[in-house]
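A single protein chain has been removed from this complex, and every other one stays in its place.
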Amino acid sequence: MPHLQFPALSVPLVLFWVFAVVACLMGLLVIVLANPVSSALALVMTLCAVAGLFLTLGAQFIAAVQVIVYAGAIMVLFLFVIMLLQLRGEPGGLRGVLFGPKVLAGALGVALITQMGSLVATAAWPAGAADPAAFDSPLNTQMIGKLLYSRYLLPFEVVSVLLLVALLGSVVLAKRKF
Amino acid sequence: MPVINAYMPALLMLALATGFALFTVVASRLIGPYRPTREKNMPYECGIEPVGSANDRFSVKFYLVAMLFIIFDIEAVFLYPWAVAFRELRLFGLIEMLVFVALLLVGYIYVWKKGALEWD
Partner (left out) sequence: MIHLLDNMLIRAAVQGLMIISIMLGCVTFLVWTERKVAGHIQLRIGPERVGPFGLLQTIADVIKLFMKEDITPSSANKVLYTIAPMLAVIPPMTSFAVVPVWSQFALADFNIGILWVLAFTSLSVYAIVLAGWSSNSKYSTLGGLRATAQMISYELAMGLSILPILMWSGTLSLREIVLLQQRHLWNIAVLPFGPIAFLLFLICAIAETNRAPFDLPEAEAELVAGFATEYSSMKWSFFFLGEYAAIMTGCAVATSLFLGGWGGPFVDQVPLLGIVYFVAKVFALIFVFMWVRWTFPRFRYDQLMGFGWKFLLPATLGTLVLGAICMTVFPGFYHQFYGR
């Protein structure tokens, strides 16, 4: 067990706790709330809080993308699906769930927590970001651009193929007549 | 200086705006009268009793729009770092972007030809 040292109170640390608590609370609300639309809104808040966590790490571009893509685009689709299926909420929320699924979910939850706990305890944590200077630099996004378009060129172009497939797939799924 | 310090004022603005919104909603509820009646609290339907439910099924079109939006939004997100780094990437960057956009253009034309952009 390494010696735990509590760092002095600092702006990132305070914000980390704020965002972490909000993320956990809202994440809890996602599964506790009976109304699916409320759950979706709670999930939006969770995603925004996670974006805040990215910010405290200095990953500004990722934080912005997290909000724009996840909270701003994907969750709109979620809401549309909820509205399309006309879900107005299960009366009683968790109480309405059958006993069997509850036990299964509980067991899986315990397994997940043990797994994560053992990971946290045994993993070797890198101290800080790989290159803190890169995060602090005003050219953060520019660096991402340069890396993405040179070293990670192939994955990037593969992504465009993936997007193309998604595009075709969504039309095939949603179109009634061809 | 951690990066987040530059964001503190903007995050504070978020908190202030939220506070303002909360305060105003609560204040107006307290200041204004509150005399609900059954008729007053009915959903508006041009003066008659509401007929049927408000959650009628809606067109799958909206769902498709949301899907297309996500895909093109992700494309835009990939183009931001490209745009910012363009002055250094130069010709190479241009070609990469053209390939990227051309691939999506193929999908876009397909979507258009299949009539997914029409509102019938």
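By letter and in written order, the chains are A and B; residue numbering begins at 1 in each of them.
We take it that a residue touches a chain if its C-beta (ideal position, glycine included) is under 8 Å from a C-beta of that chain, and two chains touch if they have at least 3 such contacts.
Every value quoted in this text rests on a predicted model; they were computed, and no experiment measured them.
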{"item": "Candidates A:A20, A:L79 or A:L147 - the one touching the absent chain", "value": "A:L79"}
{"item": "For chain B, the residues touching the chain missing from this view", "value": "3, 5-10, 12-14, 16-18, 20-22, 24-25, 27-29, 31-36, 38, 40-46, 50, 54-56, 58, 61-62, 65-66, 68-69, 72-73, 76, 79-80, 82-87, 90-91, 94, 97-98, 101, 108, 112, 117-120"}
{"item": "Hidden partner chain, residues of chain A it touches", "value": "8-11, 35, 37-38, 41, 44, 48, 51, 60-61, 64-65, 67-68, 71-73, 76, 79-80, 83, 138-142"}
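We take it that only the chains that are shown with their structure count from here on.
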{"item": "Whole-Å separation of chain centres (CA-atom averages), chain A against chain B", "value": "18"}
{"item": "Contact set on chain A toward chain B in their complex", "value": "10-12, 15, 52, 55-56, 58, 60-61, 65, 68-69, 72-74, 76-77, 80-81, 83-84, 86, 88, 135-136, 141-142, 144-146, 148-150, 153, 156-157, 159-161, 163-164, 166-168, 170-171, 174-176, 178"}
{"item": "Chain A-touching residues of chain B, taken from the complex the two chains share", "value": "1-5, 7-8, 11, 55, 57-58, 60-64, 66-71, 73-75, 77-78, 80-86, 88-89, 92-93, 96, 99-100, 103-104, 106-108, 110-111, 114-116"}
